[in-house]
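Of the protein chains in this complex, all but one are displayed in their positions.
Naming follows writing order (A and B), and every chain is counted from residue 1.
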Amino acid sequence: MHRLRLQLGPALLAALVTALVVTPIFGLHLERAGMRTTLVPQWDYVLWACAIVFVWQLVRPAVRGVTRTWSLPSLPTVPERHRNGLILAMLLFAVSWPFFAGRNAVDIATLAMIYVMLGLGLNIVVGFAGLLDLGFVGFYAVGAYTYALLYHWAGWSFWEALPLSGAMSALFGFALGFPVLRLRGDYLAIVTLGFGEIIRLLLVNLTDWTGGPDGISSIPKPTVMGLPMTRSPLTEDGTTFHQFFGLEFNSMHMVIFLYLMALLLAVVTLLISNRLIRMPIGRAWEALREDEIACRSLGLNPMKIKLSAFTLGAMFAGFGGAFFAARQGIVNPESFTFIESALILAIVVLGGMGSQIGVIVAAILLTVLPELAREFSEYRMLIFGLVMILMMVWRPQGLLPMKRHHVQVPQAPSAKGDAA
Amino acid sequence: MSDLLPQLIQQLFNGLSLGAIYALIAIGYTMVYGIIGMINFAHGDIYMIGAYVGLVTLSAVGTQGSLPIWAVIGLMLVVAVIITGVYGLAVEQVAYKPLRNSPRLVALISAIGMSIFLQNWVALGQGARDMAVPSLLPGAINFHMGDNFEVFIPYARMLIIVVAVVLMVLLTLYIKHSRMGRASRACAQDMHMASMLGINTNRVISFTFVLGAILAAVGGVLIALAVGKLNPFIGFIAGIKAFTAAVLGGIGSIPGAMLGGVILGVAETFAAAYISSEYKDIVAFGLLVLILLFRPTGLLGKPEVEKV
């Protein structure tokens, strides 16, 4: 009881602060009535907010005592022999479930796969190499527009344009990274933010090249080895996928196909980033993240190492962008705002920087949850911001913090072990 | 030729009033960075909140008759300053204080989250679309000198420059002569030492945030009056530009922030007038990149040597 009384002072203060903070934004609502603007008092909001804050401040110490004993689950370790079986099972599930699911679900899953890919790409930059990149969306945009432009200028199909999209984004990554990667943390973040915005502004304003604010439309979807999955052939003497295989056209097939392609790209991204972390370059990234000065003293060139991460990350963003363009059919600058960069960064950070599984889980959660909670869509961004703050305060290491893979040496001195 | 000079003066004036706003916001960035080494990503949104609180106050008081214009504006400023100061403090306590000893990226993410939260907080509360601000100071001074020389100085913009200059002078005096000012300077130089000398560093840090918020709030109210409209997202771009100004002047240096603000305001206005208004934002970002590449310590900052 005494403890409650101690908390009374701070609780009252917090309630007062809440009143001051909530009143001008929610308590007094600005309403347009023709030419005049009036204030409509909505004191319930203020009262409720104060009450909640007041009660929370009272019970906070008690709650803290209880939650101290809780710990969030960490990824269970799966014994080696079961691991391959588990991966195979998950892959089989991932490939087969869309055939039994509804269109909407598969659509969302495709979006999730795109974000998995983007998250894994940014994970290389932020998680592995420790570089704060707030302009990742710029490379995403470059990849998307590259495919759009290649199609409109030269008629390239998706699969032809995909490598070039990645290459173009990688080139941008290299060019933009080169001058700025020697800046320290915070500054690098702001400069990359600036670059992302510059790219978006250029896309809006260079109308002759990029279609301006309206963007570029009529971008075709990927074909199945040259056979378009459309209702009727694209050219006089061409065939469609369905005609070729004697199947009846069903628009659901394209939805499933897109999902499978997205899944493929995500899996490839995962495999590549998985290899990279075990290679010398991956070790260099980690060492750089730990201690740049020590790296320099050993002859490692920090610029080269940072550039490699930055460029590779950009490349994956480019692949993602091209796929995004193919799926949406149109690209315009509106899709490539800073909020996208923040979202992808949130995926990496909330998942656990460096942890690939964490990033995958976070990407899926952050894509699927808003869809499930459709009624709250107004509050989506508000909750998003709040979650970011809370996660950093309560669990900065992420949902599934990275369990480092170490190069192992067998203990017996006589055996010469292979690198794992 | 005869048209050039009045045009130039006009743009210069516009640039100065814009620069004054950037300076007011930039001071907040530079003070916080100087004292705890973090970029307060949500600072621009604090400025936006100041603008909204001003508008709410204005609507509460009413624009008809009862109070003289100067009292209304004064009231807007006072209320905005108080409420926004509280916001600044609350933001610091909730999102930054727990992370004082965390790695930089963690604090930055939290700040980004806070920025997104504040934007959408206001968007939910007052609507995401543009909101009109009644014009309290319509009219302007018209300079005539002969047929072709005409410069148009709106009262509202003149107010910005006057208020900004007054505040900056007051701030400089305060930092120089007051106890809290001395404590702030000590903390900015060496936080550890300052705490060992008995300075309550937590209080100094909170004070810094509140002070920055106050200045930003004034900027928000004045720009809302001058421009005539606002929306929840004006803080984002203004914030980045003000940060650019702070870096240009030398991060951590208050006079630097003032100088940087003015330079950026003038540069952006001239770019909009003589190059293209669509690309003016690119000018600001481009300037940021160039400074960070070639003189990261800014105009008034001291070059740092990395201790090994």
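Throughout what follows, a contact is a pair of C-beta atoms (placed from the backbone, for glycine too) under 8 Å apart; a residue touches a chain by one contact, two chains touch by 3 or more.
The rule is short, and it goes like this: contacts and distances are computed from a predicted model.
Going by its UniProt record, the hidden chain of the complex is named "ABC transporter ATP-binding protein" among "ABC transporter ATP-binding protein", "Indolepyruvate oxidoreductase subunit beta", "RNA polymerase sigma-70 factor, ECF subfamily" or "ATP synthase subunit a". From the set A:Leu202, A:Leu270 or A:Leu300, the residue in touch with the chain omitted from the display is A:Leu300, counting the whole complex. Residue A:Glu290 is the one among A:Glu31, A:Asp44, A:Asp214 or A:Glu290 that touches the chain not shown. Chain A residues in contact with the hidden partner, per the touch definition given at the top, are 272, 275-276, 279-281, 283-284, 286-287, 290-291, 293-302, 308, 404, 406-409, 411, 413, 416-419.
In the analysis below, only the chains that are shown with their structure count from here on.
Rounded to whole angstrom, the centroid-to-centroid distance between chain A and chain B, based on C-alpha atoms, equals 31 Å.
Interface residues of chain B, counted against chain A in their complex, comprise 37-39, 49, 52-53, 55-57, 59-60, 82-83, 86-87, 89-90, 94-95, 98-99, 102-110, 112-127, 131-132, 134, 236, 240, 243, 247, 278-279, 281-282, 285-286, 288-289, 292-293, 296, 308. In the complex of the two chains, the chain A residues touching chain B come out as 17, 20-21, 23-26, 28-30, 32, 37-39, 126, 130, 132, 134, 179-180, 183, 185-187, 189-191, 193-195, 197-198, 201-202, 204-205, 293, 338-339, 342, 345-346, 349, 353, 378-379, 381-382, 384-389, 392-393, 396.
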